[in-house]
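Complex shown without one protein chain; remaining protein chains in place.
Letters A and B mark the chains in the order given here, with residues in each chain numbered from 1 onward.
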Amino acid sequence: MGASLETALSQPRAAVAGCGAISATGAGIGTLADALRDNRSALRAREAFAGKRYQTTVAGWVPEETIAQLAARDPEHADARAFLMADAALREAARNLPTVAAGRRALVLSTTKADILAMERVFHRQPCSRTAHRHILPRLLADDLAAAHQVRGPVQCVSAACISGLLALQQGASLIERGAADVVLVAGADIVSHFVLAGFTSLKSLDPEGCRPFDKSRTGLSLGEGAGAVALVRRDLLPSPVWTIAGWGSSNDANHLTGPSRDGSGLVLAINRALQRAAVNADGIDYLHAHGTGTLYNDNMESLALRAVFGENVPPCSSSKGIFGHTLGAAGVLETILCLLAAQANTLPGTPRLVECDPVAPQSMLLQPQPATRLRCMLKINSGFAGANAALVLRKEQA
Amino acid sequence: MSDIVIKAACWLGPQGFGNDQTGLRDWPTPLGEALRRGELEELRWSELFKSEAQRFARMDWLSRLGLMAVELLDVHFEAREAKDLEQTGVCVETAAGCLTSDAEFLRLPRPTVFSYTLPSTVIGEICIRHRFKGPMLCLISSGNSTRTAMDEAAAWLRDGSAKSCLCVSCEAVSPDAAALLPPDLALENTWQACALLLGRKSGDPRECALGNDTLTETCRHLCRATRRC
Partner (left out) sequence: MEALIDELKGKIISALSLEDIKPADIKTDEPIFGTGLGLDSIDSLELVSLLERDYGILIEEMSVAQKAFASVRTLAEFVAKNRKN
């Protein structure tokens, strides 16, 4: 492994040039930063979805005013919600990018259900624009976003359940390291819909009041919607210091479709792969942003996995799904953005909606935000359906 | 890149099935006719394999085809050591993704069907059966096959992220799924799957060089599936 790691370390690195977000907190990463600072949950019930015998309508809904503003600004895509959100996030992320030829610009989209609202409308024979109809297919959504953002380089569309976002960031970083692109726009987007609410209700995995990650009396997750975007740029094109995607890894539990492997060994593999690729030891991680969905099984498994990797020295950690819910395809991207916002504020995030920590959870789990002593290297993890696990190491680097 | 080789390849589709060793064989009649009409329920695991497949009947067609493709490679993964399987990755490429399961879920929401409304579930099924714990990636491609899955798998092999990698392409578009598609789109009411096993050169006679073709073109060529499948 040594030789290939040295090669990896000497390769051009992917650095973060900008971020953008649409989430339950509203439009823009500023709204996320405020929620982070206030340790505030933006989960809420939604009258329009009541009366359908879903376990709950409490979710991280993007405010209707936000969607209305996006639609007003872009009438051609007015009913193409997935596009509207991803495009808005990308525009925010891509504000100050170095100029490179279009052929050196790439795009990677992460989504589980793309424009699921369009699919529902088509199925129910309700009006649906041709544009939105196209976006039933995730790849066409990616292609349209690429066209809208002057991308003539590689376009990839990742759809790997709840780890899609981290895999998309990995792909972006990999494209830069391989010299296939100098700028990669990475976007993750998903929508909360009847389809998804019905699905998670049938799995009985939603908490009627709203998720409580790592809480002793947690009973389930909350869904969320939105889009996150990160513009990755070849590191030497940016002034120092920069945050780089220093390492990544993924794995499969190879155990069961909807339940994580009992001992968390799959997640351990993904974390260790990321640490190894970043050439960082466990004790080099200053902050860990957990997956922390609030289900009994996930948070249990995750706690075991973290103990296996870090022993008694799990770094300060938190989950942000109490803010905007589990945003599925957008999760890895939005939650990575949260890490970067925390670093910018030099403040470790808390875990909104966590009241009493489960004894099995890491002792270092943060309920409230806390000033950071050192934030130079962060680890983001996600797990998902069908045994999926992914991990990403973010590192602040000087010239 | 030259020491990354194809260790096995396979193909299954309406016109037939086979791998790089057997070549493409016709389906027996009347099964072949049913399969060419898209009646996938007629295709049972036992038609192709002597082994068992746990809960095959519960799976959706994308997962069934993906599992069949890996099995059709005729590589005895069960004889490999756990640590090798731990470093075997899976990269899936699909254009239509789980649209067939989406259509089924819309028609009748059920928890089992919901589990398959993610295109990456096929990776889970493959990994559960074969105990693969390596890196994983599921890509939604354009209508025509691409090189992307192979390029990503080769990158994993080159940087040591994996020792072996399955590259799988699968498509299953039911009539209900096709009805959801935008009218000017070329995805047919059809089905197909193919797979490659990539690894490092070891001198095994079955190995062959990785060329520049797409995943499906490579599989088709290696299985001598020269008719339009």
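Convention: a residue touches a chain if its C-beta (ideal position, glycine included) is under 8 Å from a C-beta of that chain, and two chains touch if they have at least 3 such contacts.
Given the structure is predicted, the values throughout are model-derived calculations rather than measurements.
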item: Candidates B:Arg36, B:Arg55, B:Arg107 or B:Arg200 - the one touching the absent chain; value: B:Arg55
item: Chain not shown: contacting residue from B:Arg110, B:Lys201 or B:Arg224; value: B:Arg110
item: Full-complex contact with the absent chain, from A:Leu109, A:Leu257, A:Met301 or A:Leu392; value: A:Leu257
item: Touching residues on subunit B - with respect to the absent chain; value: 54-55, 57-58, 109-112, 115
item: Subunit A, residues in touch with the chain not shown (by the definition above); value: 53, 55, 202-204, 256-259
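FYI, only the chains that are shown with their structure count from here on.
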item: Centroid distance [mean C-alpha coordinates] between subunit B and subunit A, Å; value: 28
item: Contact footprint of subunit B on subunit A as seen in their complex; value: 1, 4-5, 7-8, 112-113, 119-120, 122-123, 130, 133-134, 136-139, 142-143, 156-161, 164, 167, 171, 174, 178, 195, 198-200, 202-203, 249-258, 266, 269, 273, 277, 384-388
item: Contact set on subunit B toward subunit A in their complex; value: 85-86, 90, 95-97, 99, 102-103, 105-106, 109-111, 114-115, 117-121, 123-125, 127-128, 130-142, 148, 152, 155, 158-161, 180-182, 185
